[in-house]
Structures are given as structure tokens and as C-alpha cells.
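A protein chain is absent from this complex, but the other protein chains hold their places.
What follows is subunit A.
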Amino acid sequence: MKYRSVFDIIGPVMIGPSSSHTAGAVRIGRVARHLFGAQPMEAAITLYGSFAETYQGHGTDVAIIAGLLDFEPNDPRLPDALELAQKEDLKISFIADKETETEHPNTVRIRLSDQQSDIEVVGVSIGGGKIEIIEVDGFNISLSGSNPALFILHQDKYGAVAEVASLIAKYEMNISYMEVSRKVKGSLALMVIQTDEEIGGKLAEEVGLLPNILHVAVLS
């Protein structure tokens, strides 16, 4: 069965007008912000496919900015996100790229930065408000954003994965999904760990102190 809950039918509560072009866009922006770990100073956003064709009418641009400001899809401030971002000195650029072919019609690439760091996230809105993050800093991943997740950039060295896994076990948490992605052997790698339980700040802190770990982000 595709739909399991009555709330898949009567719900979700969201800002209109479209579950894929608005609610899904907020969720992608929000996950990008959480992966970055703070409010960025600059955001460069590239829209592809149907997002690029119809983003103005659906408020897709406004919705992504709302996500970057950490709003939920039902936040009443959503329509004012552009003005609110300006007030907070968040510099934004938008490009609607209608040339590049993407696998899914509703795809967006978001590059976030401040003086210290930057991150590049690619997300797709797959329908009904559901999303998937398919790429982070060039690493191919698959992250739904609907489960709590730990997101760890690390040196591709033996023991790195085992040390993180045993820390998670120490907190008596269950890993429901895990993937490790790397571009070149022995260089940098990205670990994405989804858990059944919420991930506390203390666990993230301890993971960050492990050898070989470069960056930790928590998605709740």
C-alpha cells in the first residue's frame, strides 16, 4: 500500500499552493541549512526542470529561502521569507537553469557559505511534499529528511566508521540506515546515518571529538 496513514490523506498542514513546489522546497532549504549548521551569509540557488519553469508562481524561491531561515512548511512567515532574509543580511542569488537536464524535474542546487565554511547541497522534491537530498559537496547520497540523521564528513581511514558506530551503540540508539560515500579512496568520505531515535547534541559533540572527523551535522 502506497499510503499507510489517514494523515497522508487528510494532511499535511502546509503553506500553499503546491505540496511539491512549495512544501517540498521548504524542506530542502531547511535540510541544507541544518547540514550547514547555522544561518549562512550567502546562498546561491540554482533551479532546474519544472522548478525552473514555474518557481515564481508556486513561490518555490520564497519557500527555499524560508527553509534556509529554518521555517517549517506550515510557518505563516513563509510568504515574507525574502524580506526577512534581507533584514538578516542573507545574500541570495537565484538562477533558473533550463538547459541542464536533471533526472527529476523538481531539482535544486543550493550553495551556502559564510566567512568560515561552505556547503553545496542538491535536493529533489519527489511529490506530495516528500523530498530527497541526492548530493552533498559532490558526494552522492540518499537522504529523505524524514528520519533523524547524523551527517559526518571524515578522513577515509580504517576505524572511522566503527568508532562512530560504537558511540551510537553507547547511547543505546539503533541505526536504521547507513551509507558511506567517497570520491577517491583514502581521501575524504561522507557518512550518513539515520536512526530510529532523536539524536542529542551530546552524541554529536562526542562524534566531533573522534580522530579523523572533520564536520558533524545533525538533522532532527
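Quick note on the criterion: contacts are C-beta pairs under 8 Å (C-beta built on N, C-alpha and C of every residue); 3 or more make two chains touch, one makes a residue touch a chain; residues count from 1.
Here is the rule we use: contacts and distances are computed from a predicted model.
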Matching the hidden chain's UniProt record against "Ferric reductase like transmembrane component", "Carbohydrate ABC transporter permease", "L-serine dehydratase" or "nitrile hydratase" returns "L-serine dehydratase"
Contacting the left-out chain: of A:A96, A:L167 or A:L210, that is A:A96
Contacting the left-out chain: of A:H58, A:R109 or A:H154, that is A:H58
Among listed residues A:I15, A:L112 or A:L219, the absent chain is touched only by A:I15
Against the hidden chain, subunit A presents residues 1-19, 22-23, 53-54, 56-59, 61-62, 74, 76, 78-79, 82, 86, 92-96, 98, 127-129
